[in-house]
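Below is one structure, written out as structure tokens; comments come after it.
Of the protein chains in this complex, one is absent; all others appear in place.
Then we have chain A:
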Amino acid sequence: MQSPDDAVPGQPVDRSKPEVESGAAAVGTATGGPTTDSGPAPGTPSPAVRIPEQAGERSPVDVPTDTAVPAEERRSIAVRSVTAVFAVLAILVTLVHVFFVFLHVAPSNALTKEYQKETGTWVYPYFEQNWALFAPNPMSENFRVQAQSRVRGPDGGVVESDWSDLTLDDLNHIRGNPYPSKADQNMIRRAWSSYSDSHDAKDESAIGSRGPLTQRYLRRIVVHRFQDAGLNRSLESIRIRVATTAIGKPDASPAPTTSYRTLGWWETKPDDFR
């Protein structure tokens, strides 16, 4: 705080830079100090001396290349008018875009309902977004996707496997990994959430048009996991259950209960295998 304040009047005529920027430099370094804490103790006295000359004096690398036409070059009235028209157009598009993105991000209200169709047209597919991150509430339970297989044996009999925990495989990859893979962190997690969003929890009937697609995705993931585990095309059908365990309140410690949602047996299709 103190040192940059000293520094600015210290070298007032040094640079012809606008005041705003040198002011910003002073504040920026004030907050920059704590961030770049890596600098050892001797870093503390030096900024007052070093920053203004380093921040103010741009090395050629820091000077932006101008367009072929220098910005300060004289422009005729015609050029200025045409440019202004374009600029106004660009500003209008910008405002419309920001308006629609705002409506898209905002919770449902009178305005969003009125412009729902226009918003959808403008926003999909490239500007779709949802920032309810761990909100309104973070999930209060953990889920494990588990799967069971039915394999036709060489004698024609059907062998039913035990439940295997696919989520646990993911977790084993995630644990101790500073940069977990999407394949472990997002695949089953999002496949299950999109399935449960588009299916009735009671009778597993599809809600909306994406039901079949999400079911197929989930089935294929499980088939692929079984393939990775060594099964081949003799895998006839699979069954999924999801074990949900409540996290529980921080202080109360009743033993967390686990509930199961078991889906029906799904027959595998030839193109499920890879």
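By definition in this document, a residue touches a chain if its C-beta (ideal position, glycine included) is under 8 Å from a C-beta of that chain, and two chains touch if they have at least 3 such contacts; residues count from 1.
The working rule: contacts and distances are computed from a predicted model.
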Tell me the UniProt name of the left-out chain, picking from "HTTM domain-containing protein", "Putrescine/spermidine ABC transporter permease", "Thioredoxin reductase" or "3-oxoacyl-[acyl-carrier-protein] synthase 1". "HTTM domain-containing protein"
Given that one chain is not shown, which residue among A:78, A:110 or A:201 touches it? A:78
Could you pull out which residues of chain A are in touch with the chain that's been left out? 21-25, 27-32, 34-36, 51, 54-56, 58-69, 71-73, 75-76, 78-80, 82-84, 86-88, 90-91, 93-94, 97-98, 101-102, 105-107, 121-122, 124-140, 142, 167, 170-171, 174-183, 185-187, 189-191, 194, 209-210, 213, 216-217, 220-221, 223-224, 247, 249-251, 271, 274
